[in-house]
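Dumping the structure here so I can ask a few things about it.
Other chains dropped; remaining ones untouched in position.
Labels A and B are assigned to the chains in the order they are written; within every chain, residues are numbered from 1.
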Amino acid sequence: MLGKFQIRTDLALEAKEICEEMAAPRLRRSAASSDIWKKNGADTHDMDTGIRGVRVKEDVDEEREIYTTTVTIETENGAKAMGKPVGTYITIEAPNMSSPDEDYHREISQELAKHLNHLMDGHKDSVLVVGLGNREVTPDALGPDVVNNLRITRHMIKEYGRMPSGMETSGEISAIVPGVMAQTGMETLEIIRGVVEETKPGIVVVIDALAARSTKRLNRTIQVTDTGINPGSGVGNHRDAINEESLGIPVIAVGVPTVVDAATIVNDTMEELVAQMDQSDSMKKLGGTLGTLDQAEKHEMIHHLISPHLNTMFVTPKDIDETVKYLSFTISEALNMTFAGN
Amino acid sequence: MLGKFQIRTDLALEAKEICEEMAAPRLRRSAASSDIWKKNGADTHDMDTGIRGVRVKEDVDEEREIYTTTVTIETENGAKAMGKPVGTYITIEAPNMSSPDEDYHREISQELAKHLNHLMDGHKDSVLVVGLGNREVTPDALGPDVVNNLRITRHMIKEYGRMPSGMETSGEISAIVPGVMAQTGMETLEIIRGVVEETKPGIVVVIDALAARSTKRLNRTIQVTDTGINPGSGVGNHRDAINEESLGIPVIAVGVPTVVDAATIVNDTMEELVAQMDQSDSMKKLGGTLGTLDQAEKHEMIHHLISPHLNTMFVTPKDIDETVKYLSFTISEALNMTFAGN
């Protein structure tokens, strides 16, 4: 499904960087966006992407160390350029996201709730939350864990109405953890579509663990988009798109990269190899040849070299259990905030 | 939903005993059926229930200590008399069902598979298994645990066909663990109906933990019925019937009583009180009055007396974790046997 040399990417932020790289090839990729932010100070500003139909807005909150990027793909032209559907892509980056600081997590929850509120505007009366992923595999348990801590209200409102339940301002919240195909024998989309048709929510919010393109983003970014989930994302094999087109109602996707593809690790190292060739004495003798390969050629070479086993593997930090616990609390808290005030 | 004096019961075997009691009130209820079996030796025989439209067949395997009772309710008249829908109710009773003897469990699996094969005859091409219950509450995790150990094949057969998967004789097996209403905000029926409509299985097999009417049956009986699940059963609040009428396809239910209602415990003790009144000296002084109450009056009295809290409580053995583990293996093994040979 992915083109020969196309890099699989789940993060709009990376899409933005790719776009930057494409638009301004003079920018070294290693100039990470957070470095740019740091120089700018606390600020909100629009950036010129150089691509028509694509707007990028950055919010820098240095004090709280929360960096938010909003990529808006407005036209089919922009969609083609970015390799992503038309829609809004919000990336919240917080370097200490997986640390156990409760107050810091509340601030991230508030930032996330603010964007969810905006994206879900007018659709919070009746929400189905879907926790994608395999609860038996630690980094893929993020979605199920988030659902575990949600305040579920639909059955109570259905039975008692909003008043006696003390839920005057709450929407009807329902949730499901569909499991992965190896456990169910069904496409996730089949299960969600069945439940949507039967229970008629106004909007679906899908939570998923993602595969990052770089270890630098692991467990420190939350991505929100109103375009749903599209093929090739995440650890599990979610085959079909889960979006407004396939479900008939709006779909918000919330994702956190908790793993990296094994191939990405190799790729990162090769890039480092090339980058260092001119700087390190011991590397210089390699320079002549590897340095002449362009990015596409390097990826082709890597895909030739890595064992086919690697495509069925993922890379994740050793303390992923703690990280997923903190991240799932942060996201479920944000959802509870969003749903409580209608 | 249940009538004022009607005792909630999930077990056809108990229905049979009630029926026996009704038909032959001279039989003391405490003469447990397994005692009868023991006297009879290894044997299969039909019994006269005394109720038209209801047949009871007993299979006694003394060597393996497996006792199977099949109650067939054939007519609406029989259904009315038994308080259960028309259909087949099979109860497999094995006193050591929760012991860790692997070979013994395999024998129970084989017995269960035999009956499942019979009940599912002609419908094994495409099966959806539903693991009801709350996986976070130990005695209610039976259904989810059974699904955990099933051989799921639907996605592989859909992708590769039966031949290359080495599944020549296997049906397309899919499975779902829908969760309970407090977790999902949805009726279990809504989720199952949605999935059934979307994936079109030929039959549904529902696995559930049940509430027994007597502690004597706890964790030592498996009930199978082709009438599905009907209101008021089990620990969770499965509100609506899950049966052929509500789903449009046949529904087999497999259940094991893993809990007892708190009210049942009190009831059992009161019955024992009455039973001992004439035998124990220290009890005699109570005899005059309690002895004059009939069963209905006694239950009315108990329901008056027990705290309203009790209706939200269940009783279960302290080693329920081990028991549910063994039972779930036994049932998933039986299902795997049933599905493998089509």
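Details
To be clear about the criterion, a residue touches a chain if its C-beta (ideal position, glycine included) is under 8 Å from a C-beta of that chain, and two chains touch if they have at least 3 such contacts.
All values reported here derive from a predicted model rather than from experimental measurement.
A single sequence accounts for all chains of the complex, and while 2 copies are shown, the assembly in the file contains 4.
Here is the rule we go by: only the chains that are shown with their structure count from here on.
Spacing of subunit A relative to subunit B, judged by their CA centroids, is 44 angstrom. Subunit B contributes residues 147-148, 152-156, 172-179, 181-187, 190-191, 193-199 to its touches with subunit A in the complex.
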